[in-house]
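In this view, the complex is presented without one of its protein chains, the others remaining in place.
Take a look at chain A:
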């Protein structure tokens, strides 16, 4: 009986912390910057997604490490064109070997295109994760978030640190 009470009180307490956390998010400000149309070096997230910027539009995919650890991908659920996401929102899923892995939006923005080839042939993500296996394109609403992503060197170090 003691255990029961414990769990219930845990559940209750976490609801209280929700509200406070929500308030914190609302306080954040939105900045807008214009960007050049130069193609920039590929950036990575700690969720193993990559972003290639072209002007204010980023092409998003998953890294070679991610496709390799997922195994054969049998279904790609990509975000709809026109939908808006905040950074690290869940925006889709990839299914492989009975596992559904969430896709996280690497930056805030609006989806302007998705890769229909990947929807019809999800194996492209395994065979060509940086090229034909791209997932969607994102028009950034907060380009300043880019600076927090890793470049190739930093990502390699991150992978090494994870495996150690």
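Following the convention adopted for this analysis, a contact is a pair of C-beta atoms (placed from the backbone, for glycine too) under 8 Å apart; a residue touches a chain by one contact, two chains touch by 3 or more; residues count from 1.
By our rule, contacts and distances are computed from a predicted model.
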item	value
Listed names "YAE1 maturation factor of ABCE1", "Trafficking protein particle complex subunit 2", "DNA-directed RNA polymerase II subunit" or "BPL/LPL catalytic domain-containing protein", with the criterion being the UniProt name of the chain not displayed	"BPL/LPL catalytic domain-containing protein"
Given A:64, A:101 or A:126, the one touching the chain that is not displayed	A:101
Touching residues on chain A - with respect to the absent chain	3-4, 6-22, 24-25, 46, 74-75, 77, 86, 88-90, 93, 95-102, 104, 119-120, 158, 161-162
